[in-house]
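Removed: one protein chain of the complex. Kept in place: all other protein chains.
This part shows subunit A:
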């Protein structure tokens, strides 16, 4: 459906329903599936256009608040935008607190109602990315340095805050033998520097890592596989 036709259709249905029954037209405009997507505490509000139609002349308005507050706050950067997402990372940075976001749209001067998210608690809902690995070879053994994903927060001194401040994280390291299609867990623990010793010479090894959150029994996706040849 073309945007113009779509808009006319909307206007027609709006006129038909009339002032007395203004609600249905509003409802068909309301943004849908308003929800947070959270990765490493980067909390992005996403939505889809209302049922009325996908019109590129629709603009969106975003508000947010912490659960228990009376006032909704306008998100200035997302006030009258055309995108279907809005970054609320800074507004939802108290990661143990529950938040709400909501969105409405305007089309040809007609406001839709607000569509609200579910209660959103970053600490509970954020998905942690796999660790990043640096591998060096030292005298026939591998030294693996693991980094948890970067967070959007800085402390008072401007230093980045690590993921371990919020979860007791455990790193897991696996060696994969591609020819045998086997993998072996070689390390599980909180240390970020792991040495894998006693590797057979003249063989290649592939290493992969993940992060485990014991408190929630969740694990991240696997990191990319890194392969090295033992001299």
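Here are a few things to note about the model shown:
In the analysis below, a contact is a pair of C-beta atoms (placed from the backbone, for glycine too) under 8 Å apart; a residue touches a chain by one contact, two chains touch by 3 or more; residues count from 1.
Here, contacts and distances are computed from a predicted model.
Within the choices "Probable electron transfer flavoprotein subunit beta", "3-methyl-2-oxobutanoate dehydrogenase (2-methylpropanoyl-transferring)", "SAC3/GANP/THP3 conserved domain-containing protein" or "Interleukin 22", the name that UniProt assigns to the complex's undisplayed chain is "Interleukin 22". When the whole complex is considered, the residue among A:118, A:204 or A:221 that touches the unshown chain is A:118.
Considering the full assembly, A:100 is the residue among A:36, A:60, A:100 or A:205 that touches the omitted chain. Panel shows subunit A; residues 65, 67-70, 96, 98, 100, 116, 118-119, 121, 124, 214-217 of it touch the chain omitted from the view.
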